[in-house]
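What you see is the complex with one protein chain gone and the rest in place.
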Amino acid sequence: MGITLEQAEAAVKAAKAKAVEINTLMNIAVVDAGANLVAFARMDGAWLGSVDIAQKKARTARYFDMPTGEVGKLSQPGGSLYNIEHSNGGLITFPGGIPIKNGEGVIIGAIGVSGSTVENDNTVAQAGVDALSQ
Amino acid sequence: MGITLEQAEAAVKAAKAKAVEINTLMNIAVVDAGANLVAFARMDGAWLGSVDIAQKKARTARYFDMPTGEVGKLSQPGGSLYNIEHSNGGLITFPGGIPIKNGEGVIIGAIGVSGSTVENDNTVAQAGVDALSQ
Amino acid sequence: MGITLEQAEAAVKAAKAKAVEINTLMNIAVVDAGANLVAFARMDGAWLGSVDIAQKKARTARYFDMPTGEVGKLSQPGGSLYNIEHSNGGLITFPGGIPIKNGEGVIIGAIGVSGSTVENDNTVAQAGVDALSQ
Partner (left out) sequence: MGITLEQAEAAVKAAKAKAVEINTLMNIAVVDAGANLVAFARMDGAWLGSVDIAQKKARTARYFDMPTGEVGKLSQPGGSLYNIEHSNGGLITFPGGIPIKNGEGVIIGAIGVSGSTVENDNTVAQAGVDALSQ
């Protein structure tokens, strides 16, 4: 199903390092190509409500193979995917979830981060993605 | 796990007194630092639908360590946390949920109140918080 | 809907006193005639998993107007109500839930207690019931 635990833990480690660097406390989740959880970490003192949100962001990013914020642009009132958040046991469609690709551009999983502003969440998620593309 | 039952019951008692003072009928819930229920009271004749809302407000306030209304400002259409309510088995993001801190400023739980206007709900919740800060 | 908050809190208080007397830590829930929560208390250090069980016991006792243990006798494999626990979002059918009646024998609510052996749970629940029949 794509991403290995070793890769997922490397993504979590890089995300944690970025979270520390920008002085935030994050929940970080990585799912595989089947949208099933592979690795998770909650930094000490990070929001409890973000345990679920980080996982939902990771799943949402893999469910639709795009960053969660892209889905959110379409799920607004009047949008083409209005209230898509009601599906799949609950989606999160604001930024912080990003697909993870292998060297050939094939999606092998996704990362979801929650605990701060959506800009910070996305920055930390991207750090996780970048750790695997180098 | 932070708040004790004695403290939680003192918060509920103060909230009930404030509800009587402003002539409202409230549901009042207190959760601990782990977002687990500690104490609850529904005043005679208060809305049945608020049994769940009061508890969700208390959990939401602890999940994100801020008053529920603050989350709601960000979860509107077009907002950065649009539809966050779909997470955690359902959040309530309008006013009426407030974190409870100890003397050192550490969050030890939260209170959620529901049964009237959100302004009244918040006033009653604040009375519960104030009872523990004196 | 029957039981008042004042009565429910009296039942919780009596149950707590009995719990202390027999050296246990309990979660105590009281529902009204509509099976909706009226009062709840978790003693410091009581099992977190009993938050839900105490409430389910109270609801189960009111749903079927009998002590939860009576339902459990019928829900065993081969029994006439086998696996009734799957209904109503989850029932708890072992002892610790008891209907509460008014002076005329009309059921006005129920109490559910969880946190120790089912014998202790039932003893504490009965203390709550007895407080209202005197």
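Every chain is named by a letter (A, B and C) in the order it is written, and numbering of its residues begins at 1.
Please note the rule applied: a residue touches a chain if its C-beta (ideal position, glycine included) is under 8 Å from a C-beta of that chain, and two chains touch if they have at least 3 such contacts.
None of the values given here were measured: they were computed from a predicted structure.
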Contacts of chain A with the absent chain, listed as residue ranges: 4-6, 8-9, 34, 36-44, 48, 51
Where the unshown chain meets chain B, residue by residue: 1, 32-36
Residues from chain C at the interface with the omitted partner, ascending: 47-50, 52-53, 56, 72, 75-77, 83, 85-86, 90-95, 117-118
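As a working rule, only the chains that are shown with their structure count from here on.
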Category of the chain touch graph - line, ring, star, complete, other: line
Chain closest to the middle, measuring from C-alpha centroids that were averaged per chain: B
For chain A paired with chain C, centre-to-centre distance based on mean C-alpha positions, whole Å: 42
Distance from chain C to chain B - Cα centre to Cα centre, in angstrom: 25
Where chain B touches two or more other chains, by residue: 34
